[in-house]
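Here it is, the structure in full.
The other protein chains are all here in position, but one chain of the complex has been omitted.
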Amino acid sequence: MNFPAAHLEKLAKLVDSVYNGAVSSEIVQADTKIPVLKINSRDIRKVVELVVHHKDLGFTYLNTISGTHLAETREDESLDLKGFEMFYVFSNSQDFSSLAIKTTLPENNPEIDTIDDFSGSANWFEREIFDLLGVNFKNSQDLRRIMLPPDWEGHPLRKDFKEGSHYNGIPTTRSSELEAIRIE
Amino acid sequence: MTSATREKELKPRVEITQISGTEIEVNMGPHHPSTHGVIRFILFIDGEIVVRAVPDVGYLHRSIEKIAESMPYSFFMPYTDRVDYVAAINCNLGYALAIEAMGGLEVPERATWLRMIGVELNRIMSHLVGVGALPLDLGAFTPFVHALREREHMMDLLEILTGTRMNNNYIRFGGVCQDVDDEFLKKLEKYLDHFVLFLEEYDRLIGTNKIFIERLKNVGIVSGEKALSYSFSGPNLRASGIGLDLRKVDPYCFYNDMKFDVPVGKGIKGTVGDSFDRYIVRIEEMAECEKILRQILSKIKEGPIQSKVPKKLVLPAGEAYHHTESARGELGYHIISDGKSASPYRIKIRTGSFASMTSLAEIFKGMMVADVIAYFASLDIVAPEVDR
Amino acid sequence: MSLYHEMPENIFVTSVDQLLGWSRKHSLWWLLFGLACCSIELMHTGGPRADIERFGSAPRGTPRQADLIIIAGTLTYKMASRLKLLYEQMAEPKYVISMGSCSNCGGLFDKAYSVVKGVDQIMPVDVYLPGCPPRPEALLEALVILQKKIQKEKYLRK
Partner (left out) sequence: MTTYLKNIWEASATVFEGMAITFSYLLQRPITVQYPDRLKEPVPKTLPKNYRGRLMVDTELCTACALCQKACPIDVIEMKGARTERKKGLTLIYFNIYHGKCMYCNLCVEACPAEEGDEEAHHTAIYFKKDFEGSGYELKDLVEQFIPREEAIQRLKEAEETAAKRAAKAAAESAPAEPKKEGNA
């Protein structure tokens, strides 16, 4: 559902008023249907707490957490950063209007505070990002690999991920049967 | 039901403290007849009671999100089928709508109607697997065969509509891949008459069965608050008494014009949000799908099925999070485009099953081992949707 | 051949090998095991329309009782060791049908980092079945082809 424009300003004011400018926030109406609140990664817990627990907002429903690796190959000015971008989507449990919180992490040693005490599902979403992107969530209850086997090396969704030639003795590539009958 | 009897029913049959034996670690899955696909639990049990459970997923992690980054937008469409193979067109639709919103593409009216036919048929088929596999996991084989027979009829319809039985790859950006003639619409209408009778019969087959009810009622109760906290969506969330349906609150396609109810769990046999509610919500939702399909049939008009879409689609730089109501809940696509290449920079797929899985560890605590199966089956989880 | 002509007409002549092959091919019990998309079509093959039990193939829950394993779906590295274990638990003679593109050669996931590119990299395969997923009749055809192979096998003279 489209987020009312009035709410947007209210939210920006709210973040400012509650934290007296201690939280760096910026509201962008992205070309998504949902507004995006850009914040500094160290303020994530404060903002999430406000968004989830404030009686006027009540975005208690966590839709998803998404992470992206922004590699050097990226030449887009709107996201001019090398590192990791975290994208949290929260929804209001009453009318299901959504709000996104976006923050960026540095390329080396990406770290962010966990939000798994705000939502029962956050831990799994975080584990997925830890597994596939290698973002470390500080103070998490349970941060293990979720999709890949525990002995896996590397984080595949990073843009610089390189696959080995074998995994546990199983070759990772296979030539097509078409090559065997190719006429040169 | 009076509150006293209700208290009594809610009480666990065996107190955990009564058994003081040692904890045994039991491994369930990934190959287990009653896990939906390849999902594994490690159960720490004391007697019959689960003390602690560790769900383990990823046995079907097929790296769909990584593959998306290496190919053009249109090539990724067949892969979305495999995200949720039981409701493939739903996944197609979510992806197509997200791309169309980002690229500003138009969809002809008839194409939207055809999409909705595909989506609703697929939703019925998906729920049929859900309510069919549930008694199967509880030990009753026959209802599953009934559900499969009905799915075969629907697959015949999908075959005419899309050309394949499963993994249809039906929807294209700005349209659908093929048109149908009036004969199909008549066939569908005729089939819907049959389906209403079948649904009634199926509910009579197991929905009234005493043993079935006893196995499900008051098992795996997820309250509304908890369901929201675990990011439940779709039928699982509605079974917990929260009537959120993205087709109603955030309408896409022509769902605005459709008249249908959103069934919610009322706890008719036990408590709101128990496993039986999850069963009955799916049954009621199938009836609603049938209503929607009839309305579509009365409104569908002739017209083009594909708008003009550039051959090499390059989306403007930016990102979108677009969600639709799939058969298993909110299906969200978070797509980032860098504005230069013809392939997405990143696609993240948010699925209903993954969110439902997050509840397992806590809900399993204190449950009987047999109820673990009942609760898990009632969630109607499909493994590739969890792992992707 | 003189003996053959002297026998009464109701005697059926066969070799022990043929008899064994005949009985084996008509009691191919398969392991109830599905991995991904193809497992839905596998279920449909066991369902009322295709009804695989017409061929004497009953589903079995445990590998100890099964003769045939149908690899229905995508095999990932995480699952590979488990599948290998299941295969090794089966009693001889055992047969493998690779159902669908993913288990044939990785199929559409051949660029994936977590998918085994073909189930024949970890176990021998008897019949390869194209399709994504194959329809139930196609699986029945694979079964018939496998039956032909079993019939031709020589158990006693190796």
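Read from first to last, the chains carry the letters A, B and C; within each, the first residue is number 1.
The rule is simple: a residue touches a chain if its C-beta (ideal position, glycine included) is under 8 Å from a C-beta of that chain, and two chains touch if they have at least 3 such contacts.
Note that this is a predicted model, so its numbers are computed, not measured.
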Which displayed chains the hidden chain touches across the whole complex: A, B, C
Options C:Ser39, C:Ser57, C:Thr76 or C:Asn104, residue touching the unrepresented chain: C:Asn104
Omitted-chain contact residue, chosen from B:Ile206, B:Ile280, B:Ile335 or B:Ala377: B:Ile206
Full-complex contact with the absent chain, from C:Ile40, C:Ala80 or C:Leu129: C:Leu129
Positions on chain A where the hidden chain makes contact: 176-178, 180-183
Absent chain, residues of chain B that touch it: 71, 74-75, 77-78, 142, 146, 149, 152, 159-160, 163-164, 167, 169, 177-178, 201, 204-206, 208-211
Chain C, residues in touch with the chain not shown (by the definition above): 48-51, 54, 101, 104-108, 110, 118, 120, 126-132, 134-135, 137-138, 140-142, 144-145, 149
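Definition applied: only the chains that are shown with their structure count from here on.
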CA centroid of chain A to CA centroid of chain C, Å: 44
Centroid distance [mean C-alpha coordinates] between chain B and chain A, Å: 24
Where chain B and chain C are represented by their mean Cα positions, the distance between them in whole Å: 31
Interface hub residues of chain C, defined as touching at least two other chains: 78, 113-114
Touching two or more other chains - residue numbers and ranges from chain B: 58, 61, 63, 66
Chain C residues touching chain B - in the complex, by the definition given at the top: 32-37, 39-41, 43-44, 47-49, 61, 73-74, 76, 78-79, 82, 86, 108-109, 111-115, 132-133, 135
In the complex, chain C residues that touch chain A: 77-78, 80-81, 105-106, 110, 113-114, 116-118, 121-122
Interface residues, chain B side, partner chain A - complex: 57-58, 61, 63, 65-66, 69, 101-102, 226, 228-231, 242, 244, 246, 249-250, 316-323, 330, 332, 334, 336, 338-340, 345-346, 348, 350, 354-355, 357-359, 362, 387
